[in-house]
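All protein chains but one are shown at their positions in the complex.
Then we have subunit A:
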Amino acid sequence: MSTLQVSVYRYNPETDSAPYMQEFQVDTKGRDLMVLDVLHLTKEQDSSMAYRRSCREGVCGSDGMNMNGKNGLACITPLSEVVKNNKLVLRPLPGLPVIRDLVVDMGIFYKQYERIQPYLQNDTPAPAIERLQSPEDRDKLDGLYECILCACCSTSCPSFWWNPDKFVGPAGLLQSYRFLADSRDEATSERLAELEDPFSVFRCRGIMNCVAVCPKGLNPTRAIGKIREMLLANAT
């Protein structure tokens, strides 16, 4: 049996008054395709289907979506990992406005990223060569810098759903900690001052949805814990 039942969320603001699910029968020829390959096959049946994609290898973060109830990247999710009872249901990332079909408006997600000042700050004049950093200090950035801004985490986080304008969310906080943890960054106290209100960090309830879905295996909850520790240490 190689015909897969695929159900895709469709919405075109120009023609549809409300979103609906469209059903496709996709012949997988028995292969364990990636979900993105299946999307290409549905688009061959209906060219009006819209979704984002670029690298097709899990490094650009374009194709975060909800597959059978779980957020992830379509291009590195094999059918064997998500399909149940021969059925695949594809929806846009939850909690963000839908532009069309599986394409969401990432504006608020990017805004929270920008808010944490995601760039190295160091006003000491740079040497003629690189700034030195020990391998041990560099190791502290592992598990942080690899984020691909796919938004799988933040859009699975209940705290972000309720307060997307005030709670930075797991992705932004992971990046905030990436700079706090960098031995070359000099803006630690300014960064912390920006985060000490009751919402930015403290809305995290430790539910760990973010960790469960991150396709890069990163751990925003741990990073958030570290920021909390720094904030509390700062306060005393």
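By definition in this document, contacts are C-beta pairs under 8 Å (C-beta built on N, C-alpha and C of every residue); 3 or more make two chains touch, one makes a residue touch a chain; residues count from 1.
Assume contacts and distances are computed from a predicted model.
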- [ ] Determine which name in "Phosphate transport system permease protein PstA", "Sarcosine oxidase subunit delta", "Oxidoreductase" or "Succinate dehydrogenase flavoprotein subunit" the UniProt entry assigns to the undisplayed chain of the complex.
- [x] "Succinate dehydrogenase flavoprotein subunit"
Open item on the list: Can you say which of A:26, A:90 or A:148 touches the chain missing from this structure?
Closed with: A:148
Task: Hidden partner chain, touching residue among A:70, A:166, A:184 or A:226 - done: A:184
Task: subunit A, residues in touch with the chain not shown (by the definition above) - done: 12-15, 43-44, 47-48, 50-62, 76, 78, 99-101, 103, 106, 110, 114, 117-120, 122, 126, 128-135, 138, 141, 145-146, 148-149, 179, 182, 184-185
